Every structure is written in C-alpha cells, then in structure tokens.
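A single protein chain has been removed from this complex, and every other one stays in its place.
Let's turn to subunit A:
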Amino acid sequence: MKLQAGLLAVVLAGSLAACGSGGDGAGDADAAAQARGPITIWYSNNAEEVAWGKQMVAAWNAEHADQKITAQEIPTGKSSEEVIGAAITAGNAPCLIFNTSPASVSQFQKQGGLVPLDASYIEERSGDVAQQYKSADGKYYQLPWKSNPVMIFYNKKAFAKAGITNPSLTTYDDFLAAARKVVAAKAAKFAIYPAPSNEFFQSWFDFYPLYAAETGGKQLVADGKATFASDEGKKVAEFWRTMYAEKLASQEKYTGDAFVDGTAAMAVVGPWAIATYKGKVDWGVVPVPTSSGKPASEVHTFSDAKNVAMYSACKNRGTAADVLKFATSKDQDGKFLAATGQMPLRKDVASTYADYFAKNPDYKTFADQASRTVEVPNVPNSITIWQTFRDAYSKSVIFGQEDVGAALDGAAQKIDQLAKQS
C-alpha cells in the first residue's frame, strides 16, 4: 500500500497541477499587487513563535478591521517544505508564510509559487546580509527574517569532570584534545553528537558551520560552481572524519536530545535551543573551531535562517505586503527576539536591542555572531545539491568507506552539473 500511497501523493499533486494549468490562478498579478482585503498567514508551530504570531496578528487586526489576518500554525507534515510545496501545487497556499526555508526558495520559485518582494525594504532592513537571499534573476522572493547562528554549546559539568574548566575549542587540535579528554574521562559517551543520518539538511549542522568559519564566509556553491572540494573543505571533512573514526562522535541515529541527556558533552546548535536547555544543562557557548584558531570576531557560521515569503495564491497582495512590513518592523522584531531568543535578520541587532541583550547576556554572543552568518546558496536544484553532498559526506566522513578528498571531488563534479541546470 505504501507504493500506491506514494504514487498517489505524487500523482494527485500532479493532477491538481494539470487541472490548474491554463487557469487564471491568482488572477492578474498587477491587480493583485494593489488589492487589499483579508489575508491568511502561516507561522511555525513552536510555542514561542506561536505566542509572538498571535500578538502580532491581534495588533494588526485591531487597526485593520477591513483587512484582517487569519493565522494558523503551518499544517503538520514531514517537513514544512513539503507542506508548502504541496500547497503551492494545490493553489491553496496562504499569502505569507513565516517559516520559509531558504533552501526551498529556488524550487518554489520554479513552481511559480512565489511573488517578488520590495527589494529596497529588504536591503534597508537587513543590510549586506540580504545579498545572500537574492535569486538568480536579481529579485528577492524571500524576506530574510530571522537567524539562529549555530555555535558550539558545551556542558560545563561534563567538561569539569574531565578536568577542563575553561575550555579552549578554537582550533581543530584544541577541539580534538578536549573531545578525547571528555570521552576518556567518561564525562559523556560522546564528545559531540551531530545527527549522522542522511537527510539533505543534516550537513547544515556539522560540515557547513565549520566550512563557513574555515573559509571566512564562503557558500557551498558560488558563481555556479561547488566550492567545497578545496583545501579548506577537505580540512573540515578530515576533522569530522577524525571525530567519527575515534568514536568521539557517533555514527548511530539518536532518538532524543543527546546534549540534554548527557550522552554528548557538546552540541552544534543555535540560540533557539537555550529555552530547551534551561534548568537541564549548565552550558557555555563558543564559536565553531577553525584549523588556525581564528579569533571569535572573525568566525563565520551557518545562519539556520527561516524567512518570510509571499505566495502567488494570494489575492490581496497589497495587504500582504503591508503585513510583511508590519511583522518585520523594529517593534515587532523586538517582540520576536524577546519571545523566542532568535535573531531578527536586521542590521546591527545588538545595538538596536541593546536593552534586551543587557538583560539577557546569554544571547549577546549570538547577536554578535549573527552579523557573520552564511546562508545556503540560492541556486537551482538546491535540495538535490545538498543531498548529493550529504551522500558523499556520509560515505566518506561518517562511515569512512571512501577517501574524503575523492568523495568531495566527485560530489563537486555532480554539483557543478546540477547548479548549471535551471
């Protein structure tokens, strides 16, 4: 039955698309761009974001009786990207989704599911960071909204048990030495536990942050070519290979949170997790390591951003554009930061919300790191590219079944081909 179900899902979605072909869809785009009236939005389903979303909607609706927002959590699915992809195909996507993954934007764009946004507002709000989110045609189909710059969290108690009170984790050698001590002292079964599974996005939490740091902010693909089969990429891959080969990281899937459980002494994660760790782990945080031990102020990392996009099924795009600006205003971004601890993708977050960071010093490090984040490349076949990379990484780095250099070279050749396709 699973085959039939799979085929059915594929085919029903396809048939819906076929039925819709040739129709007028969202109507005339120019008219829709000016149209005002009620709109629908989706936001993420974690409790903190839901609370922020509800207050934002209430604040808008109180002032706009004729242009009300109807909001809901993004429908449950295997991933929000698949739910959104299906909604685009079915023609029932909402006007705005406050949970759009940058990795999926090229695909949604190809589907005809997105509406270009006001570039001047985006660049004014986010500054130079915005450039990473521009599509190949020079337009923005996503508003860079919030990031979760990933860093290394460490468990102070586990490190103390291993005799490390003020850990230096800046170079690969430092990191490996600390990891070996922690495991040898049985302070934790593993030094760190990135998910070793094969999903395309898992490389965002092991290879990519360290690659961003090692290269000073390079994306996986630049100018239509893979960049990772370089000395820097190979150094990062060899570092992780050592972690797996010496069993300092696990090859096995873990159900639960290894850092919270004490199974791992470190985690690569963004500030969203701080709320999860409260009262469970006495943690410290440092930037991801580099081979030469760059100072913290120069270390880049993966952004783990989620953005806002406007979908072509939206009829009242004038209202949607206004809501987009309202929900990402200085005031609402401040409320979002306070509610979730995630970093609005604005210029000068630390100075704009200085009061918040004074009261919540745990988050200040992340605000500083937020100015040096690297996004997934906004290129065609983005997800296929990440899966291709993950397959090669998994085979060579996690399971050691192929030479690391050869695996990265092979993946780079395939990815060069994928990046050329439209």
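Here, a contact is a pair of C-beta atoms (placed from the backbone, for glycine too) under 8 Å apart; a residue touches a chain by one contact, two chains touch by 3 or more; residues count from 1.
Assume contacts and distances are computed from a predicted model.
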Should one name the undisplayed chain from "Quinol oxidase subunit 1", "Sugar ABC transporter permease", "Cytochrome aa3 subunit 2" or "NADH-quinone oxidoreductase subunit NuoF" using UniProt, the answer is "Sugar ABC transporter permease"
Looking at the whole complex, which of A:Gln67, A:Asn155, A:Ser203 or A:Ser312 touches the chain that is not displayed?
A:Ser312
Give the residue, chosen from A:Glu199, A:Asp231, A:Glu246 or A:Asp348, that touches the chain omitted from the document.
A:Glu199
Of A:Asn61, A:Ser329, A:Asn360 or A:Gln387, which residue touches the hidden chain?
A:Gln387
Contact partner of the left-out chain, one of A:Ala35, A:Ile88, A:Met151 or A:Leu210
A:Ile88
Counting contacts across the full complex, list the positions on subunit A that touch the omitted chain.
1-4, 6-26, 81-82, 85, 88-91, 93, 107, 110-113, 189, 195-200, 251-253, 255, 312-313, 381, 383-384, 387, 391, 394-395, 398-399, 401
